[in-house]
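One protein chain is absent from this view; the other protein chains keep their places.
The chains carry the letters A and B, assigned in the order they are written, with residues numbered from 1 in each.
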Amino acid sequence: MAVTAETLEHAHLEDHEDPRQHLMLDPKPRGEMNALVMESMHATSWKFWVVAAILALVVAVCLFGAWGYMISEGLVLSGVNRPTYWGIFLVNTVFWIGISHAGTFVSALLRVFKAEFRRPFTRAAELMTGFGLVQAGLSIFMHMGRVWITYWMVPYPNERGLWPNFHSPLSWDFLAINTYLLSSTMYLFLPLIPDLAMARDRSTGWRKIFYRLLALGFRGTEGEWTHLRIAMNIFAFAILPVMFSVHTIVAWDFAAATRPGWSSTIFGPYFVVGALQSGIAAVAMVLVVIRSTMKNMKYFIRAEHFDALGKLMLVVSMAWAYFFFNDYTVQWYGGDKFTHVLLHFHEAGPLGWMWFGMLISNVAIPWLLLWNKKIRRNPGLLFIIGLFINVGMWIERYIIIPISLTINREPFTWRLYKPGIEIVLGIGTLAFFILLYMIASRLVPLVPVWEVQEGQLAHGLRRVGKATVTSVSELE
Amino acid sequence: MPETKTLLALFKDIDPAAEAIDRLRGMGIGDDQMNIISGIPVTERMLGRPRQWSNVPRLAMGGAVAGLLIGLFLAFGTPSLYTIHVGGQSIFPGPPTVVVLFEMTMLGMLVSTFLGVFLDSYLPSYRPKEYVPEISDGNIAILFTCPVDAEPSFIEAMTSLGAQSVHPTEVGQL
Partner (left out) sequence: MGDLFEEFEHKWGMVIDQDLCTGCQACVIACAMENNSPFVGEKDAGYGRSLQWIRIERFWEGQFPNVKATPFQPVMCQQCGYAPCEPVCPVFASVHSEAQQINVQVYNRCVGTRYCANNCPYQVRVFNFRDYERPEPLPNQLNPSVTVRRRGIMEKCTFCVQRIVVGEDLAKSENRQVIEGEVVPACAQVCPTEAIVFGRLDDPKSQVSQLSRSGRGVKLLEELGKLPSVTYLKGGSSYGRNG
């Protein structure tokens, strides 16, 4: 069977599918794509400023103001009590760390598996990682009783004759989350350098000074590209174990404890899959917002990307359901009496509606809807499904932390948790996340144009028999 | 010693650029007298250039070892120096040691990879350099030094192969 490679202009398509609906098969000259990305950064309407101002107000009041008040008054303002010594602060921490896994998943895991559809949104996802980890860090500092001496958890030579306690899962958390934060920031910055150089070449005024400073004098010589590519490959492979280890270690904060419902050996992978689920859903949500609010993004982010993300959401939801059922079944079958009381409390206690809501959001909605290609390719619907999944995942952590803490082996101490100022502070972190993202969208080219061009170079159409198929070459 | 000049030939696509490099080699310009600057990573294979060596993998391994040593200090050094008994566990507990060693090794590897890129590329550097902004628009620039007398023939050779422009390089602030 003869195979001939034909250029795009002469490709005959037997299918009714227009290849140009794929970003990789719809190349534009690089200069034009650069202009599109720069314009999307510069074109700022008054609506942007209104939203940013409101968010900044919310952050000032609900985050920093309320937190300052809580630091001066004490944790009495929160809903924490005996026995639920951890509440929404920890829920938010785990939630934001979960969201932060989005970036690494897209830019590292998809890169390792050479999933070409990742190309236009790796940076948007990596920004989520950085900003999500900032919120996680804030939430963790909020829950501390004496946050002003938190630096005692840092391992550094001191005069106190004390180092941190590395027996403690919280110390592992400290090391892992900081490693992950540094690594993903570095992994965000490395592929950003060529785009910063592009922005430098196309900017004037304060922007030029800003990009010139950050681009570090990058030109694109063979040496620079070689070192950059090798480093990105090392990062892509190495940051994956770090990503897995981070959420596993967060899971061990709970699994290592001697509480019924907590000391479950499956918590490690269960949390990692849960993080992937909320992360991918959050990426989909952020891409929908970017695509509809930013200029020119409709060229870069297309239905095919939502299609791929929707498929991932479905698969990860199935994985989550597997781990959830695993955890539930073994506790239901062979758990001790306190574990049984706890499971019953989850489903039939005063907050049982949350448990059912979680299952509907995390399992029923994705399974019933995401198998359908039309639904997946519809950004609005995918946004709603992603929202349900993220709410469901927040509820899952709420069930694991304050609700599970209610039931312990000392029934005399059982008591419900009623959130206090945590809700205000949680809203503050959400507003801060969105605000940081909005600011970044004005300063950072959101699409890695050089990676998109590289991908478009590698894609082509070729004839196999009577069919015209996409072919991807390995450029590296 | 004949005077030399550095020219910059700008190409829009990879094929003509690769041909140009061959032609330059044919005209007596050595590989080390040529510098290719591009807006996307064009591999040495595509352009027929000699293999680029990088210290980044070695630096990554070195960083991993450094991270491991720091992890060993944290996991074994600090409990021996300042011994505190907790929970009936051993002073050097198994699983926590694994966690600490792993995280510090990965941190060392990744930080040194990151710094290695800049070390190897001599970045950041803000001194004036030879560059044209068209490069970040996807063009490929070939910088080469040629004898001044032969300059017209080189210009003609590059232009005939499809160069957008051929002109002497200007060292300027990026």
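Everything below uses one rule, namely that a residue touches a chain if its C-beta (ideal position, glycine included) is under 8 Å from a C-beta of that chain, and two chains touch if they have at least 3 such contacts.
Since the structure is predicted, the reported quantities are computational estimates derived from the model, not experimental observations.
Which is it among A:331, A:408 or A:429 that touches the chain not included here?
The one listed residue touching the chain not shown is A:408.
Have a look at A:85, A:189, A:210 or A:328 and name the one touching the chain we're not showing.
Here the residue in touch with the unshown chain is A:85.
Decide which residue listed in A:75, A:88, A:284 or A:431 touches the omitted chain of the complex.
A:75
Pick from A:67, A:95 or A:174: which residue touches the chain that isn't shown?
A:174
Can you list, in ascending order, the chain B residues touching the missing chain?
Residues in contact with the chain left out: 82-89, 93.
Mind listing the chain A residues that contact the chain we can't see here?
73-76, 80-83, 85-86, 143-147, 149-150, 152-153, 161-162, 164-165, 167-171, 174, 253, 256-259, 405, 408-413, 415, 418
Definition applied: only the chains that are shown with their structure count from here on.
Calculate how many whole Å lie between the centre of chain A and the centre of chain B, each centre taken as the average of the chain's C-alpha atoms.
29
What part of chain A is in contact with chain B in the complex they form?
Checking each residue of chain A against chain B gives 29-31, 34, 155, 161-163, 165-168, 171-172, 175-176, 178-179, 182-183, 186-187, 189-190, 194, 197-198, 200-202, 212-213, 215-231, 234-235, 238-239, 241-242, 245, 249, 450, 453-454, 457, 475-476.
So in the complex, the part of chain B that touches chain A is made up of which residues?
Residues 35-44, 46, 49, 52, 54, 56-57, 60, 74-75, 78-79, 81-82, 84, 86-87, 89, 93, 96-97, 99-100, 102-104, 106-107, 109-111, 113-114, 116-118, 120-121, 123-127, 129, 131, 133, 135-138, 174 of chain B touch chain A in their complex.
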